[in-house]
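All protein chains of the complex are present and in place, except for one that has been dropped.
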Amino acid sequence: MRLLVLLWSLGPLLWQLRTSLLRPEALVAPLLEGSPWTLANYQLVLSGDPPFWRYLSNSALVGLVTTGLTLLLAVPCAYGLQKQRGPLRWGVGLGLVAAAMFPTVLLFLALLEIARSFGLANDLLALSLPYTALSLPLAVLLLRAAFADLPVELEDAARLEGLDLGQRLRHVLLPLLGPALASTGILVFLASWNEYAIALTWISRNDLLTLPIAIARIGGSSVFTIPYGAFAAATVLGSLPLLLLVLLAQRAIVSGLTRGAVKG
Amino acid sequence: MKQRATTLLLMLPALLLLAAVFLYPLLRYGWLSFHASSVLTGLVPVPNGGANWLRLLSDARFWTDAGQTLRFAVCSVALELAGGLALALLLHQPLQGRGALRALTLLPWALPTTVMALGWRWILNDPHGPLNAAIRSLGGSSYAFLSTPATTWFFVVLADVWKTLPFVALLLLAGLQTIPVDLEEALRLEGASRVQILRRLTLPLLVPYIALALLFRLAQALGVFDLILVLSGGGPAGSTESLALYAYLNAMRFLDFGYAATVMLATFLLLLALLGGGWLLLRRGGIERTPDRAT
Partner (left out) sequence: MNLTPAAGLELRQLCRDLGERRLLDRLDLKVAPGECLALLGPSGCGKSTTLRLVAGLDPASAGKVLLDGEDLTDRGPGERQVAMVFQSYALYPHLSVEGNLALGLKVRGVPVRERQRRIEAILDLLQLQELRLRRPAQLSGGQRQRVALARALLRQPRIVLLDEPMSNLDAQLREELRPELRRLLCGREQPVIYVTHDQQEAVGMADRIALLEGGRLQQVGSPRELYADPANRFVASFLGRPAINLLAMEPHRQLGLRPEHLRLGDDGAVAARLQRREWWGHQQLLWLDTPWGTVRVLTAPETPLPTEPRLSWQRQHELWFDPRSGERLAHGRI
């Protein structure tokens, strides 16, 4: 059973790995025929113009800025929301759930207009603004759930000791929220790393492309001409950071998703 | 009162950004949908009354796409729920290496949709993809999977299921973990079989989670875009085109922003009606008693 599950989830990925290590002529050879491995595809991708690591660093930059900005805005919002009572709490909560479910591709046209009129197109840092907004609903919901899980008495005790709001957040609440911050941050980073529609329309300069767009370009231009090995190599390189992230933070991701699920 | 003002102030920056990115576009589309803004007008919005909306009503492509989108969403979400439940039940067992197994099954979900869509394109490539190579080595002949509507449609659904099944499984796994073990033990003491436990205890208690997964996935599947753009481009002959893709094409390929905005708004309204209706149905079924916390 376990093997079957692994084959289902990993099979297509392993095939990419294999493809990335084959010479072009071996790709069109009959299935599973032995042929020498090669790193030529990786060399090709890494020596392209711009080199592939450029896309990696673009995506990493946008991802990190987005994650930081999202947490910066989501933490106070989640705290404030958790303290609300009555229709406002209910209304904002429902609005956040609706926004979290909203198919973001429907937003790209208006966002593109905004980007053009403010001169934000082809600006990686500006790209993290819509990304932050798209991640905020889920982040706020997750963090609000985390705040709700903290015993009220902890904050009461801190208030009695004379800690103001900033001190309470810094010394008491945020340290206890560590795991929730980590899992929320990872989910935000993943979403930003993988976003397509907005990056596709905002970024046109070749050296500023984010990873999904760059890989799609490499692959899209080559589906019929088959330098497929290069595309596969790009896929593997682009997936490695995610693989590491998922393996290292599996527990955090699962618990983050779980909370989001239950509280949402 | 002072405290309440503070908490409101804390929420303000996030809510403003959300309003700018979610509410403004909807208002803007509402405005644009009553304007012509295309190459013909030099991309300058010119009021054209309800012409866009009239065009939408008689736009066969829009309604065909609506049907196709709905069919895609229903099929893939149904498969994901069934498969996700099975996977969740498996991952719930005390297996060796469960953590690693969970991480590895989660991997397809974590990868960019576009990247894995291109991966599938390679697998389905005619004649060099591994699937065709396998068919040939079994004595068959190559098949252009992405050039007939039926097979294209099948693989689009398959690719979506492959990517999002782990997500659904994890959601349901979270639900499974909230079911107290002693409930199952009590039922076992009464001589219930595993199937009976699943039907009489596990599934009913899982209903809120199933409903949640259903709603979330349905919303995402109805807005499907990048998977189809990359895997099939909406083809062959528009047979896999989704509403979101049609809206995108209107804007970026036909450069008809007025009509694109109309299509997007209409898609949003259809989605709202569908999900709102579904939500009300679920509520009337008594599912709003979603457990408050996973303890």
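We call the chains A and B, going by the order they appear; numbering starts again at 1 in every chain.
Rule of thumb we're sticking to: a contact is a pair of C-beta atoms (placed from the backbone, for glycine too) under 8 Å apart; a residue touches a chain by one contact, two chains touch by 3 or more.
The structure displayed is predicted, hence computed values, not measured ones.
K.L.:
Among the chains in view, which touch the chain not shown?
P.N.:
Counted over the whole complex, the chain not pictured touches A.
K.L.:
Would you indicate which residue among A:45, A:69 or A:172 is in contact with the undisplayed chain?
P.N.:
Touching the chain that is not displayed is residue A:172.
K.L.:
Tell me which stretches of subunit A touch the chain missing from the display.
P.N.:
Here the touching residues of subunit A are 151, 153-154, 156-164, 167, 171-172, 175-176.
One rule holds for everything that comes next: only the chains that are shown with their structure count from here on.
K.L.:
Could you state the distance in Å from the CA-based centre of subunit A to that of subunit B?
P.N.:
That pair's centroid distance is 17 Å.
K.L.:
In the complex, go through subunit B and note every residue touching subunit A.
P.N.:
Interface residues on the subunit B side: 3-4, 6-11, 13-15, 17-18, 20-22, 24-25, 28-29, 87, 90, 95, 97, 99-108, 110-116, 118-123, 125, 128, 130, 133-134, 136-137, 162, 166-167, 170-171, 173-175, 177-178, 209, 212-213, 215-216, 219-220, 222-226, 230, 244, 247-248, 251-252, 257, 260-261, 264, 267-268, 271, 275, 290-294.
K.L.:
Applying the document's contact rule, which stretches of subunit A touch subunit B when the two form their complex?
P.N.:
1-2, 5-6, 8-10, 12-13, 15-16, 19, 27-28, 30-32, 73-74, 76-77, 79-81, 83-84, 92, 95-96, 99-111, 113-114, 129-130, 132-134, 136-137, 140, 145, 148-149, 165, 190, 193-194, 196-197, 201, 211-213, 215-216, 219-220, 223, 226, 228, 231-232, 235, 238-239, 242-243, 245-247, 250-251, 253-254, 257-259, 261-264
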